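A single protein chain has been omitted; all remaining protein chains appear in their positions.
Chain naming follows the written order as A, B and C, and within any one chain the residues start at number 1.
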Amino acid sequence: MRKTLLIVVVLLAVFSLSTCSRGDDDAYEIVFIPKLVGIPWFTAMENGFEDYAAEIGDLKISVLGAPDTDPAAQARILEDAISQEPDAIVVVPNDTAVLEPIMARGREAGILMVSQEAPGIQNADMDIEFLIAERYGADMMELFVREAGSEGGYAIMVGGLTVTSHNQRADMAVKHQEENYPGLYQVTSRLEGSESVEDAQNRTLELAAAYDDLVGMIYIGSLGAIGGSQATKSLNRDDIAIVGGSVPSQAKSYLEEGSIDANYISNPYRIGRDSAYLVRHLLSGGTIADVGDLPEYGTPAIDGTVVTFHAPSEVTAENADMFGF
Amino acid sequence: MFAEFVKRYQSWHDRNQDIAALPWLLFVVLAIMTVATGGRFLRAHNITNLLAQMPELGLLSLAMMVPMVTAGINLSIISSANLTAVIMALFLKGVFPQGAGGGTTIIIIVGAIALGMIVSIVLGLLNGFLVGYVEVPAVLTTLGTMILYEGITLAITRGFVISSMPEAYLLIGNARILGLPIHMIIFLVVALVMAIIFHRRPYGRHLFFVGSNPTATAYSGVNVRRVLLKTYVISSVLAGIAAVVMLARFNSANARQGSSLLLSTVLICMLGGTDPFGGFGKVLGLVMAMVILQAVTNGLNLLGVRSFATVAIWGAMLVGVIAYRYYQHQKWERKRKQLQRARMQQ
Amino acid sequence: MREERSMGESRVHRSVMDSFIDFRNVSKFYPGVRALNNVDFAFEKGEIHCLVGENGSGKSTMIKIISGVIQPEPGATMVINGTRITAMHAKDAIDRGVRVIYQDLSLFPNLTVKENIAFGLYGDTRGPFVNWKAVEDRAVSAMRSIALELDLDRLVSSLSIAQQQLVEIAGSIIGDIKLLILDEPTASLTRVEVDRLFATIRTLKERGIATLFVSHKLNEIFEIAERVTVFRDGAKIGVFEPKELDQKKLVFLMTGQEVVSEPPKPVRSGAPELLRVEKLSRGGNYKDISFSVRAGEILGITGRLGSGRTELALSLFGMNPPESGSIFISGKRVRVHSNAAATRAGIAYVPENRLTQGLIMPQSILANITITILEKVIGAFRLLDHSRSESLSREWIERLSIKMPSLDAAVQTLSGGNQQKVVLSKWLATNPRILILDEPTVGIDVFAKDSVHRFVKQLAERGDIAIVLISDEVHEVLDNCHRILVMDRGRVLDEVLPGSDAEATLLEKFNLA
Partner (left out) sequence: MKFCPAPTPRLRYWRNSTLHNRKTSRRNVISRAFTRSETYLFIILFVLVAVVSIISPRFFTARNALQILRTSAFTGILSIGFLFVLIQGGLDISFTATATVAQYLMALALVSKGNVPILVVLLIPIAVGMLLGSVNAVLIHRLKAPSIIVAIANLNIYYGVLQIISGGTWIYNFPDWFDRVGKGFVFAFVDENGATFGLSYLTLIWIAVAIVAVVVLRYTKLGRHLFALGGNIEAARRSGLSLFRLRLFAYSFLGLLAGLAGIVQALDTQTVAPNALVGREFDVVAAVVLGGANIFGGAGSVGGTLLGVLLITVITNALTLLRIPAYWHQVFIGAVVLASISVTSLRALLARRKERIIDVR
């Protein structure tokens, strides 16, 4: 008896759900998979995607993402996204190697597979590079030298020791330093904590105590500089340069008071718009070779399937409001 | 024919009351997902996808289930799998010669897997020794080793991902035999072996006894310490097999890969009828629970539901399962007491 | 039944006014079961009253009702100390001065002696804070009143079971107490401690405190009780004065039938010696133990708690290795490092605590019977042969006539007697040459007890097994053994042969109950 009831309820539920299932229309369906959801950077990028889609009218964006930067979780989500059979998938890999075989499967299924920030990826129809690690590292180091001088010790903090893109950028910054500024040196190996104000603050305080020769810190990750600036403020050590890449609206007050010396970040909203443009261009029959000018960042460099433009720019107290996030 | 089936189901139902609701739940979930996704859920492509995703989750859930049956828990499965995977990956990359022939390839791959199993056994021995012989509570032991193993992996890899395994190795995670992915076959075989161990080997029976009452088990001539040691070694080896699969499927190893799967394994065990107080659990229940949860997650992803909603839904499902088990348990308890009193009165 | 009850009433006429407890028409029904059926129960202020009955007779239901843990069916009249009570909950019972000491103690092992003793005090004082001085005073005076000497700040978990029980008794008798209910209190006390407990109970009586004493040790009942109420099958059989009763009569009242125990058949002459123990010693456990048991012989070991009897048994079973001395089985010296090794050597041990040591309660009957012989039922592909383990289990279930719903039912669904038979089966299934039974009939009713005894004697008659029966119940060893060793404080004091004066010897010379 109860089982019959159960079946009836189930059928009702199924029926009610089926009536609201989505019908197909003519819009291109695009799935965007950021590294993780729930952080301002990717939220801004999503907004860029969606605003562009709303302006153009024939794009439909949905966002899937893991709550943390676990590559395995992202792989599973990408697999599910492929099953959804959209027209295109844009993914920002946590770990390119993990996604390679799945990207290949997506292409086999006839989906336009686009990656972002995945240098060297094999199985993408298009890879959008808006940040050249070499250039990012070099720029970061130049900003650092501007603020801290070219003599003395420094340390680099990344968001997580296992975040590949952070590690690459840190490597490039170190490389640039080694080639150009022999007077600088790292006081200790790479630190972890740039995604937590507390950790960044504590590690910075400890470093300042442990190393007299510390002239500055480089933070790769969006909360490091905030924590670092709080640490140097409480130590009254204006001589330690704090160079990072924090969210402009958050960094603004610190930049104004000078406790963050330099902030270098790209504008994810604009990147989102450009990415949406690029994807739509390919979906509507265009090729990579004839992408033309991007709505936001002008003419990109094109090398095979890799479309490159360099989006990061320095955030100052004056221009912080123009970033829109 | 149908009557026969009903009779068979009835007898299965009576013997497996703890998991008898699962086939129905599975059916309901599949039906809802199929309809809600407008049929995309059941397309061949998605089925393949589901099959591809299940093995690592299933293997890790088995790794969680074995200690749970003994009233323990193993929080270190993910970090020990990652350490195993990293060492295998380093071995594969370190010794794999360019353009090696078929024979060498197989030897090297078998060697890497053997190495991975040895690493797993060592990691499991530490857990098992502490739980069995030093009598450290399992939660604490495995919490400690979870931190330790992840730390070791981090120190070895310096945070970097080790990727680009030899093509031949990747076949484990991508090739198919008779339409089934190889790693799915691995999972099915392992699940079958575990089911046989649980029900048809003395050690398997000992597991349940230790979970219900370690003292009485010890008084019955069973070496409880050794059973616990074995338990954590097996758990670790299962995690190691998951590492073999994950390394092949993701083509990379990393200190913090798959950390989000830990909660899923606990949930699957609970849903699958494994009693967290020990003594009860069935591989069949676990497999069904895994399919249910995989279907829910996959379906929600197909529907474009945000992952945080999935997190919350899983949490809600766990509460639901606990509540269901509680009321079911109360029902049994009432029946049992009634029986007991009736007997006393005779 | 009604008649019987009124007969009991008429024997002793007491006025309602003097009664501390006066309950009438008390019933308690559970689905399909009448645990108590229209029972009247009463005793006086300051009376030492015993409540006896078989398992399931309703005596524990009655205790639960008096202590407010459960409520009777509507229609009962409950008068406590002259006040009529409509609904009573645990707290009301405590407020009216009723205290219960359960068999499994209600102590907090992680708290100190003084805190455990004075725990109830927290409810007496006003305000949120603990008055530690009052706690200490209370504890000291309570301990004095039962002459208990312990460090006030010791953790209860570090005490022996007997000490723990005394702590609990000390804790119960403080405050405004009018009735102390003791549920099987002497099970884990030494004779000295039992004497002290009885002295305490008499002191309490002088202070006007009543004691309701539940015990199955009948001789203790005769020693302490002023009146005895007998329950059977949820009804009251009657109220008696101890002098009207003797052991036999009381058993008859409790069971409604006469149980006759036959002595074991004599051991066949020339029966080989199966177990010999020489100068076995273990520091802090027992010293210089030597004895031997022949095939077909039942050797009784009796001695109070703390005599080292269980420690000795555990040594024979490999769980408590001796420091010196030797064990011979069939004349061959063996070393048993573990109980697995002991089992292989042919020793089986039925432990004293069925619930925690003997059985795995939530698991099936089949699983419990076959746990010791899993290695033997391995069939094809080195896998367990389910049909063989099933037929083996059924064989034992028949031989011991275990009543059960199905082999897959959890052991906890069985009655105590049937549970004990499952423990026996699981060890007999190993085909032991030496069977050690440690308190095999604790907490099971008279019939089940009798059937276990009969079975053990039959087993001995087979003539290929040596049995060691450990019990602190003198009658159990007297009725069922060929020879009896008396142990005390780790030593064997004497060997006694059952006979006409054996009982007196045991009771007087060795001060056993």
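General observations
Everything below uses one rule, namely that a contact is a pair of C-beta atoms (placed from the backbone, for glycine too) under 8 Å apart; a residue touches a chain by one contact, two chains touch by 3 or more.
Every value quoted in this text rests on a predicted model; they were computed, and no experiment measured them.
The chain not shown here makes contact, within the complete complex, with A, B, C.
Contact with the omitted chain, checked across A:Ile33, A:Ile61 or A:Val197, is made by A:Val197.
The chain not shown here is touched by just one of C:Pro31, C:Pro109, C:Gly379 or C:Pro405, and that residue is C:Pro109.
Of the candidate positions B:Leu90, B:Val122 or B:Leu143, contact with the hidden chain is made by B:Leu143.
The residue from A:Ala109, A:Ala210 or A:Ala301 that touches the chain not shown here is A:Ala210. Think of the hidden chain as still there; on chain B it touches residues 130, 134-137, 139-141, 143-152, 154-155, 158-159, 263, 266, 270, 276-277, 306, 308-316, 318-319, 322-323, 325-326.
Where chain C meets the omitted chain, the residues involved are 90-91, 94, 100, 102, 104-112, 114-115, 119-120, 122-123, 125, 128-130, 132-133, 135-137, 140, 151-153, 155, 157-158, 283-287, 306-308, 311, 488-491. Touching residues on chain A toward the chain that is not drawn are 37-40, 43, 67-68, 161, 187-192, 196-198, 201-203, 205-207, 209-210, 223, 226-227, 230, 233-237, 247, 249-250, 253.
Heads up, the rule we're going with is that only the chains that are shown with their structure count from here on.
Comparing the CA-atom centres of all chains against that of chain C, the greatest distance is found for A.
Core chain by CA centroid proximity to the global CA centroid: B.
Taking each chain's centre as the mean of its C-alpha atoms, chain A lies 71 Å from chain C. If each chain is reduced to the centroid of its CA atoms, chain B and chain C end up 44 Å from each other. Within chain A, no positions touching two or more other chains are listed.
Residues of chain C in contact with at least two other chains: none.
Interface residues of chain B, counted against chain A in their complex, comprise 24, 27-28, 31-32, 35-38, 40, 43, 45-46, 49, 52-53, 56, 154, 157-161, 163-164, 170, 173-174, 246, 249-252, 254-261, 297-298, 301-302, 304, 306-308, 311.
Residues 3, 6, 10, 13-15, 17-18, 21-22, 31, 37-38, 62-68, 70-73, 75-77, 79-85, 95-98, 100-101, 109, 158, 160-164, 167, 189-190, 192 of chain A are the ones touching chain B in the complex. Chain contact summary for the complex, chain C toward chain B: residues 30-35, 55-56, 233-234, 319, 338-340, 342-343, 349, 351, 356-363, 367, 370-372, 374-375, 378, 382-384, 386, 403, 405, 408, 410, 412-415, 426.
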